[in-house]
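The complex is shown incomplete by one protein chain, all other protein chains being positioned as in the whole.
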Amino acid sequence: MTENLSMAKAINLGLQRAMREDDRVILMGEDIGTLGGVFRVTEGLKNEFGENRVLDTPLAESGIVGTAIGMAMRGYRPVCEIQFDGFVFPAFDQIVSQLAKQTSRHQGTQSFPVVIRIPYGGHIGAVEHHQESPEAYFAHTAGLRVLSPATPSDGYHMIRQAIQSNDPVIFLEPKARYWPKGDVDFDATPAPAHQSRVVRTGTDVTVVGHGAMVAMLLDAAEVAAGEGISLEVIDLRSLSPIDYAPIIASVEKTGRLVVAQEAPGQASVGSEIAATVAEAAYYFLEAPVLRVSGFDTPFPPANLEGTYLPDVDRILDAVDRARGF
Amino acid sequence: MTENLSMAKAINLGLQRAMREDDRVILMGEDIGTLGGVFRVTEGLKNEFGENRVLDTPLAESGIVGTAIGMAMRGYRPVCEIQFDGFVFPAFDQIVSQLAKQTSRHQGTQSFPVVIRIPYGGHIGAVEHHQESPEAYFAHTAGLRVLSPATPSDGYHMIRQAIQSNDPVIFLEPKARYWPKGDVDFDATPAPAHQSRVVRTGTDVTVVGHGAMVAMLLDAAEVAAGEGISLEVIDLRSLSPIDYAPIIASVEKTGRLVVAQEAPGQASVGSEIAATVAEAAYYFLEAPVLRVSGFDTPFPPANLEGTYLPDVDRILDAVDRARGF
Amino acid sequence: MPYTEATLQLLSTDGTLVESDRTAEYRALVDRLTDDHLRLFYREMVTTRRFDIEAGNLQRQGQLALWIPSLGQEAAQVGSAFATRPQDTIFPSYREHSIARIRGIDPIHIIELLRGVTNGGWNPNDSRFRLYTLVLGTQTLHATGYAMGIQFDGKVGTGDQSADEACIVYFGDGSSSEGDVNEALVFAQSYQTPQVFFLQNNQYAISVPVVRQSRSPLYLRGEGFGIESYQIDGNDVLISYAVTRLAMDEARAGHGPRFIEAQTYRLGAHTTSDDPTKYRESSEEDYWKQRDPIARFEKFLRFRGESDSFFEQVRQEGEELAADIRRKTVELTPPPMDVIFDHVYTDAHPVTAAQKKWLQEYEASFGGQA
Partner (left out) sequence: MPYTEATLQLLSTDGTLVESDRTAEYRALVDRLTDDHLRLFYREMVTTRRFDIEAGNLQRQGQLALWIPSLGQEAAQVGSAFATRPQDTIFPSYREHSIARIRGIDPIHIIELLRGVTNGGWNPNDSRFRLYTLVLGTQTLHATGYAMGIQFDGKVGTGDQSADEACIVYFGDGSSSEGDVNEALVFAQSYQTPQVFFLQNNQYAISVPVVRQSRSPLYLRGEGFGIESYQIDGNDVLISYAVTRLAMDEARAGHGPRFIEAQTYRLGAHTTSDDPTKYRESSEEDYWKQRDPIARFEKFLRFRGESDSFFEQVRQEGEELAADIRRKTVELTPPPMDVIFDHVYTDAHPVTAAQKKWLQEYEASFGGQA
């Protein structure tokens, strides 16, 4: 069955299906129960599954992730919601020193299937700490998997895959994409979650991104097409591990790569992709890999987010520069 | 006056001098007072300056950094010690959401001259969480400066520069280099802390690294020289910002670059350097920038650290591969 | 019900003073207040509420991204704020609009923050009212560190209350669960900092009732850390003033930190994004409306013979403030793009400098086309 849904609703349905299929799936977070989450992603779930499976937790992020780890030790599959990107850092120690390392520390005796959902990214005009893109911190951390859907369909399928994964997953939900609708085929067999995907084919320059940036790249490709430039757009979907095969295959064709992200550029996922592709596609690249990122500054006041965040123009500027080599 | 000292002692003297010169410098941390720190870097300072300037704090890292921020608001210049690399994460929120952003949030009305000293890195055979290299997390975070000395001389001068800086500084002290001695000229005018430095000139391949890796690179250069290969070695010193000028100048000469670090490679400082140099020195590179890193796994049990950490052989392997292009 | 045996109160819901041995020392402080003081309390509560309503309207009209009302919490805030001395430093959470005003901050700067014009808004060294902090609880540690700085400066316990300093930090019932708040209590008790922890228990953390944070009264939390703690009726401006006043005096005198839990209620939504009907009963709201801090204090003032003209005048002031804010808000312009880069670091920084330059040139490159 296919329905036209927002990503928020798609993830909601993905959570619901996962919970129906496996009663060891527990949701936990601030305001996710009665209220259904500040983005309503968990709406209705407490009603259906009760307060022992949809937990309105005390207000303490380290507590949320730390207790989720303990539940995983007991065989549960907790799905934590962090209310906003900027509020994941109080839980950072539990994520980086505990969750990410537990599987290795246990050497095969215990899995840690904990999902941490984080609404992230800009474009919503919100106050400080509510528009950040913290993915680099997690992509750098061995032991975690990091996913970010860009469409309602991926929202539905990837949250289910994240919950099915036996590993800790940081699940980054692009807030800017919560509301636009798209078709979701509930019965489709989804691609593996770690695969990146060509979402528009082209021949001149490859552009890759994730989350809300994918729609921006598609817009840019549309504008570029009007100028006679053909962009191939790749949706990363997984930020750790990164599936390089489609990227390299694309670069072998186009010879040019632009990586776009909202996060600050320094020591970021964009850096990683640029470095790896520059090495792996060395003989095919006709220009250096160019990166378009948020500036290396704190996220500015919302009035300036349009200036801070990469937009179609900045992407096309990089495309032009790549073509200029 | 020049003396032959260990880096631990050099930093101790640097702290002492900074405290004598400015009575707003406050040291704080776990066991740094009476005990002088688990690495004895603060030995004798509580005796000299008293317990209001050398604080044995309660055991709470977020508390240490959070109260340091408050002291900075009051005009103090706190220098926090985090006992080991792996224990900085409980303070991560205060570092990333508060310390790093406060200067920008205050828009010129308040500076945040807080130094966070972190003994880091491997080679000491210690248990879990005691051998990590967390620099990527900080290098990715706008608003912080990240320094790492590789020699006693830099230990002495750079800690003073870190304290003099009006910005937050993450000061990473390579534990493996705490004890080897080197000359320290107390009266020398040091190079600016953010500058990288060519520490051995060469012509075939440029190799860059920081902290304990610098000695490793010099060893590798020595071995390579025996095989007739000339390596130019660059000590990064500052990981944020990175001073690319000497690196690019070197690559313009050698055409080849190997970046080495103990940290896991994914989305790391090494990725950033590789990506940036691949772009900035595009016309000069005769091979892709190659990276040698810790594996993308948690730091293994100490028995395996020799296998996990880049060593002379792995560096030379990369050098060979770079030369193979 | 949130009130316990321990709850301190001076002013009952019907606006009469409650006599009790337990509150005698607080009553004495209140008796020393002049009519002008009391009028000031009232004026600040009323005008802030009017401002709050106006800001909510502005948000609905698309002028603000968000508004965070303080409706219902005016007594807890105004009373405690007037209990500080000018040399004391205040660490707010993000809802202490009346306190900002008492500290001389034009509330348009709060509007700027919520409109997305700035992440700060004022110079906290001028007002000794620090910036709003949005990551819950983090400011409690800043306050403790600041209080330690007061100790280093020797500005505590000298016996001169007009020179000694203390600070006060505001946080919510939800925030009390955060590790940082508890670490702040540890440090404060360990170093015996000159500081008051002021917990506004408005019964909710967004949709989550306080019982999820704690099944036992939160002022006991402070006790457990070895800090003298009080629970007050947070809708009684007089007890808020008096208890905070004594606590701050104790802190300034070098007797260490104090902890105050003010039982109050968020009469409106958490923010303009929130819909409280989803998670609470109107009967509960009614209960609290009957305990409205302003209505109660108005009754008290009227008993004391305050004239209609005074109330009318204050109402008028509120209207003027609202009009002023509305005018200033619509005049606000986006900040220059330099705000992104300037002051990220205090000292010169090559990366932000280069990116700023790049952006300027990049923007300039559109000059011809625009």
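Labels A, B and C are assigned to the chains in the order they are written; within every chain, residues are numbered from 1.
Just so we're on the same page, contacts are C-beta pairs under 8 Å (C-beta built on N, C-alpha and C of every residue); 3 or more make two chains touch, one makes a residue touch a chain.
Remember, predicted model here, so these are calculated numbers, not experimental data.
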* For the chain that's been dropped from view, list the shown partners it touches. => A, B, C
* **Candidates C:115, C:212, C:245 or C:356 - the one touching the absent chain** => C:212
* Structure fact -> Residues on chain C facing the left-out chain by the touch rule are 177-180, 182-183, 186, 189-190, 192, 211-216, 220-226
* When the complex is taken as a whole, what residues of chain B touch the one chain not shown? -> 30-31, 33-36, 38, 56-63, 86-87, 89-90, 125-130, 266, 295-298, 300-305, 307-308, 313-314, 317
* Contacts of chain A with the absent chain, listed as residue ranges -> 26, 52-53, 57-58, 60, 62-63, 65-76, 78, 90, 93-94, 97-98, 101, 103-113, 142-143, 145, 165-167, 194, 240-241, 243
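Following the convention adopted for this analysis, only the chains that are shown with their structure count from here on.
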* Using each chain's Cα centroid, which is most distant from the centroid of chain A? -> C
* Asked: If you average the C-alpha positions per chain, which one ends up nearest the average over all of them?
  -> A
* For chain A paired with chain B, centre-to-centre distance based on mean C-alpha positions, whole Å -> 31
* Asked: For chain B and chain C, what's the span in angstrom between their mean Cα positions?
  -> 40
* Asked: What are the residues of chain C that contact at least two other chains?
  -> 118-119, 135, 179-180, 339, 344, 351-352
* Asked: Multi-chain contacts in chain B: which residues touch at least two other chains?
  -> 62, 90, 93, 97, 101, 104-105, 142-143, 240
